[in-house]
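What you see is the complex with one protein chain gone and the rest in place.
By letter and in written order, the chains are A, B, C, D, E, F and G; residue numbering begins at 1 in each of them.
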Amino acid sequence: MTTTEMKKVFSRPDSLKDVQTHYCPGCQHGTIHRLVADALDYFGIKDQTIGVASVGCSVFLYGYFDIDVIEAPHGRAPAVATGAKRVHPNRPVFTYQGDGDLAAIGTSEIIHTANRGEKLTVIFVNNTTYGMTGGQMAPTSLPGQKTSTSPEGRDVNTDGYPIRMAELLSGLEGTAYSVRVAVDTPKHVLQAGKAIRKAFKTQLDGQGFAFVEVLATCPTNWGMDPLKANERIAEEMIPCFPLGVYKDATE
Amino acid sequence: MTTTEMKKVFSRPDSLKDVQTHYCPGCQHGTIHRLVADALDYFGIKDQTIGVASVGCSVFLYGYFDIDVIEAPHGRAPAVATGAKRVHPNRPVFTYQGDGDLAAIGTSEIIHTANRGEKLTVIFVNNTTYGMTGGQMAPTSLPGQKTSTSPEGRDVNTDGYPIRMAELLSGLEGTAYSVRVAVDTPKHVLQAGKAIRKAFKTQLDGQGFAFVEVLATCPTNWGMDPLKANERIAEEMIPCFPLGVYKDATE
Amino acid sequence: MNHDVYMAGFGGQGILLIGNLLAYATILEGNQASYFPAYGVEKRGGAATCTIVMSDKSVGSPVVGEPEAALLLNPLSMEKYYSHVRSGGFALINSSLIDDDGSRRTDIKRLLIPANEMALAIGDSRLVNMIVLGAYVEYSKVVSVDSLKEALKEVLPERNHRFLPMNHQALEAGAEFCRQAFAS
Amino acid sequence: MNHDVYMAGFGGQGILLIGNLLAYATILEGNQASYFPAYGVEKRGGAATCTIVMSDKSVGSPVVGEPEAALLLNPLSMEKYYSHVRSGGFALINSSLIDDDGSRRTDIKRLLIPANEMALAIGDSRLVNMIVLGAYVEYSKVVSVDSLKEALKEVLPERNHRFLPMNHQALEAGAEFCRQAFAS
Amino acid sequence: MTKRLFVKGNEAVAMGALEAGCRYYFGYPITPQSDIPEYISREMPKLGGQFIQAESEVASINMLLGASASGARAMTSSSSPGISLKQEGISYMAGSECPGLIVNICRSGPGLGGIDASQADYFQSVKGGGHGGYHIIVLAPDSVQEMYDMAMLAFDLSDRYRVPAMILADAVIGQMKEGLTPHSYVAPDDLEVKDWALIGDGKAGEQKVVKSLYLGDGELEAHNNHLHAKYAVMQVKEVRYEGVELDDAELVVTAYGSTARIAKTAVRLAREQGMKVGLLRPITLFPFPKAAFKEHTSAGQKVLCFELNNGQMVEDVRLSVPRTDVSFYGRAPGAGSLPTPEEFLDQIRTHYEA
Amino acid sequence: MTKRLFVKGNEAVAMGALEAGCRYYFGYPITPQSDIPEYISREMPKLGGQFIQAESEVASINMLLGASASGARAMTSSSSPGISLKQEGISYMAGSECPGLIVNICRSGPGLGGIDASQADYFQSVKGGGHGGYHIIVLAPDSVQEMYDMAMLAFDLSDRYRVPAMILADAVIGQMKEGLTPHSYVAPDDLEVKDWALIGDGKAGEQKVVKSLYLGDGELEAHNNHLHAKYAVMQVKEVRYEGVELDDAELVVTAYGSTARIAKTAVRLAREQGMKVGLLRPITLFPFPKAAFKEHTSAGQKVLCFELNNGQMVEDVRLSVPRTDVSFYGRAPGAGSLPTPEEFLDQIRTHYEA
Amino acid sequence: MANKIVIDELRCKGCALCTVACPQNLIKMSKELNKQGFLPAVISSADLERCTGCTLCAQMCPDVAIEVFKGVK
Partner (left out) sequence: MANKIVIDELRCKGCALCTVACPQNLIKMSKELNKQGFLPAVISSADLERCTGCTLCAQMCPDVAIEVFKGVK
């Protein structure tokens, strides 16, 4: 048996540069990057696509994706993407944002971009914390979650409740597709890949705003090893952030 | 028959100063002011209450209400009110905001203030336009509505859809009470008065964030006489913004 | 040529329209003009004022401290602005609404004009502004009444052109009143 | 007294901890010290460096261009910072990881210390930092090993106090290595 | 396009921008500049461009960043409080070298203040109201015609240097109507294709990145030095000012925008009264006409600076000619606070005779 | 409280603020200042105060406005991009005369830039990054101890003048650890009850309004003049600076914050080499120590200004002493861009010998 | 028992909302401008007789220009 008899059935997507990421071991930004790159490969749109990077651990998007990238100020990726998309209505444009970026400082931009029905794809990585700045409380932190700014655990009475973006955005008419997925098991990863593909298809078909919330780990700031962190997704996150399609107006 | 035999059954509330407002004829900011003042009178809280004025036609709140007032930057009244309420947890605090103020520039603040469950009362005057600045399109402008920045009428494909704040906020756990009322008929006015009273009671009972959206006219910028404008509420606004209680977690 | 005029009244009296008209007519005659409105947060009911500066050279300040002429259409304007009129200048006072006849100042020319009554006589109370403008250009000769008419045609939307004759009549009436007054 | 030292290694080698310890011990001895870390966006895996300035007067710059001493724990640090050591100064080189013996510079004192091996010998590879620190204070005498021990007690959280003996042993081992090296 | 029009300054700047090929506008209403979005919302669709009324000023400036990074001529406009909100975005545009036009029809502050004309945003505009020590090009038109012309100039300069450009005016210039002679825009020869931008011209594998993040050792320092080197070139090549009767002037009056208009009349009145007074009107506030001040005060002339604020541009004048006697007369902005030519004349007389 | 502690500058400023009675903190995370909210989130609850991690910097500054208007000592902290976003709110606070503490642990820009130390927000801080021509008090600590002490001073000055106060530092001062001697806060005698604020002391009918809107004729002008009159008083009464070996100095080095620390060593080295060099370190950047510069350059001394930017404070130095020879040596900020004492010493030697 | 309303002519801005609010159709708009230049709402004394004191007119008035009195038996 030689290699020539074998078919490669899984390999690095073309849209992803062949470099090492700066992400921590077990950080699922890497997984989600790969899924997005797979979608770009699938549709063959790598050379047309514009990625809009946000500020968070994924700020170096341009270092990993082999596509054109604009780096947006913290929280403003949807506005930057709107500007880009209006200029290039035929180029696929996506934003890639963390939960601090999208659900805190960028709340207004994501809501109005969805409400305008901008033909964009938004990849939202919910890891219940501000990864890049060292693990502060995010709008999506779970009740009781200890973070560097909620040392006694998030107190819903004063800090508020975990905000559910996939649900919230599904209430807006401009939203064509809103879904929540996770990447904690191979099955979920495959589902996440499909959702991301669909979110690009929604854009390519001109059907409106498409939103994919991905539950992911931040082992470092959760203070857990990658396996333990990964388990937390099913144990703690999914109960609070149920997976599923919250809106699908693409049919 | 002399006056002494008569009982005053309707008069200006104490909480409202006895002055002429600068509002245009038929503008229902006046009506809503009166209803809020009635509620303050009802609970006898005029001397404790802090009003937070927003930027819009109602910016002169302090000129009309005989209460302490902080004037907030455009859109930021909920944040300013949060600061005030945290310092004075026992004083009733309310914001009074227009649709440009609350549903456009102030989107992030209203959502996160509601999500934190701040014990505030928010009076939201939806008149489908930016009154003060001369009738530009608001996030709540109706599809097809002609405004000074949508001269051909709001085009939902590029301008987005009228945003329904009462519904949107009811999706947040911190919201204790969210309701939409109108002031176009005496019956609706009475209902609006009740809703506003309940929104203050929610705060006084410490039950969380209370939100009252009031559909109102802007005859001037709608280019209609006050009667015609008033009719538009039932004819065009209510079909798009249905009246009702969207959330009541006060029981 | 180097003229300026200040106009003041309450919102709804059509001050801004005649200000525009005057400046535009000046430009139609090949001269330069600036029109500068003062505006308030309170759109309705408040004061409306504007300054027109006209010149055959380029216009310097669009703002004038002591205007050469003032058109004062209501009591508040009279109170606030009458004293600012430049010595040797001209004041046109709407005597229909203003009781003060301005006689305390002897260093300027005055014309008291019952503009509201005259407007009603022509048939529309909203013509007060045109009457006053007619009188002013008759006095100052900054532009011809014909230029005003031409400007009016351009400024008024097509659908309102049926009101042109009435407006012309008001301009003429104002001019005529002025002629008479200074003739006597 | 007026000393400064630069420490560099990769994240996880415990550079920042010994930097803190040294500065704190200095303060415990009644002198002044500043501890200045360099930190990157990349928290993990990247370089960790810090500068400690110690003085009996108030500390001026917490940043030093040419440090009096440098503790270099990995090859990258050696490459980047060795040449910056002040002429007449001192370099402590972790020879377990660094091949370059620094012999190209003759204007400074060097001590090659097989810190990783020594740490493993004591029983925990994470003790590399303490070994190096022990050697440095033995050489420089900026603080006593006792002060370091006292500082360590305060810096380590109570629950980790069971590791104190091991750490003490490492400090002593480093100091002893240095004594031996310069004795010979 | 040679008919003489009679339009507002706000409309003129919008017309000029459209004529210069601006096809994307992003803004949020605010008095006294709402005529700009209103005009553009009417006219842009006819040109096939896009008008977006954004949800906020913050969103607007970031949409502008996105459109600019995508290679388009695009603009935003606002007034003081709205411009404050754009400061982070402006800093990002400066850092990522995104050209674009920002119009500030300055109103009186601080805070909500009022809606009357003001020049109190001078510092914010020229020193960098945002973080990080960048500069933007700042143009100060003083007439309706210049509002039109400078919209074009702003785009040209902005594209040439990849530096955002601001037109700084106020309610006097924005709300005033004057004659305007429109003319066709002609692009300068030296403007290059924006091959740094995401214009979609790339071959496969030629990644384009527009960013302001520079994390490698020395990278950001070099980037900052590169930005400041551009500013230095602009200081040499792009300074614009107007001189009025400067040749024999013993007193040089200086003012920009609305106050320059008022000062022009004051200077004329002073000349009529026999005073040898001239006007030096900076048109580019950044780069500032330092050399012009040096030249026109070299023989010991004094300078009198008028502003509609408590003293801002006067600092740049003083820095330009440190050994010259520079006086300041300012009016804090607010309703009823416009100075008149007569008032300036009084000041001129006082300083002329002193 | 006399034990000597060993803490970060960021922690020290938080400790000082809490000691000064600050009981409300509103902020949003950003490197390199997140230690401040992290420390306060741990300690504030023990003091019965409130820590709110706001949804954004814009929300934070407005929460601060609300708390300040309600009579409390309150603060926010951020770093450059976040401070840019607060500019509108700062202008409102200045306009409505709301005291409060804003900490800027400045990082390198423009835009996202980097997280390393920078002094490029000087202009933004002292000239008013927001609209409307206001000023805020700006303090520039250069040690961990001063971070602590100046938190108290900032609250006192801010309350006394009803002017917002900023502590402007950078990653060097914020991330550095040094010894700190804590001490009890003692309120100055002259601080009055905030009866302008909504402290709930009112009798029925005594309405209190905190606002920045002034629409009546002349009202806003008067208000602005009132604000500037306060600045003028501060200029006389509240200037603080440190002088090191200035008496016989032939060259006066000036720098603030982190660069002042580096300059201190450079000046010591220069003295050791026999050069007569002193250091004038502005502690209050606004009000700026103009008079001190005049005093210490009256005999013809030259000035050399060091900054971690492309030249900002040097303008205020030049404006203070227009006829003095003022040189500048700056380093554009960014990773690997910290100057060293040796580097400054070279510059001192060059200018000393020139 | 008799009821009445009092319209504050100075406060009234002539919006006419009260006229359609009154179930009895009692309120009319004046033909004469008030001092602010508005045509205020008026009620004739004859119509006043028929007022039920229901307050609906007052509920609708944006300018709180109407007071309502109810006769006490």
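Quick notes on this one:
Assume a residue touches a chain if its C-beta (ideal position, glycine included) is under 8 Å from a C-beta of that chain, and two chains touch if they have at least 3 such contacts.
Because the structure is a prediction, the values reported are computed rather than measured.
Here one chain is not drawn; of A:Ile67, A:Val189 or A:Val212, the residue touching it is A:Val189. Residue-level contact of subunit A with the missing chain is found at 1, 3, 5-12, 16, 20-21, 23-31, 34, 183, 185-186, 189-190, 219, 225-227, 230.
Definition applied: only the chains that are shown with their structure count from here on.
Steps from subunit A to subunit G, minimised over paths through touching chains, total 2.
Relative to the C-alpha centre of subunit F, the farthest chain centre belongs to G. In this assembly, the C-alpha centroid of subunit B lies 40 Å from the C-alpha centroid of subunit F. For the pair subunit D and subunit E, the distance between C-alpha centroids works out to 55 Å.
Rounded to whole angstrom, the centroid-to-centroid distance between subunit F and subunit G, based on C-alpha atoms, equals 60 Å.
Contacts with at least two other chains are made by residues 36 of subunit G. Along subunit A, residues 59, 71, 73, 104-105, 107-108, 111-112, 116, 132, 134, 139, 158-159 each make contact with two or more other chains.
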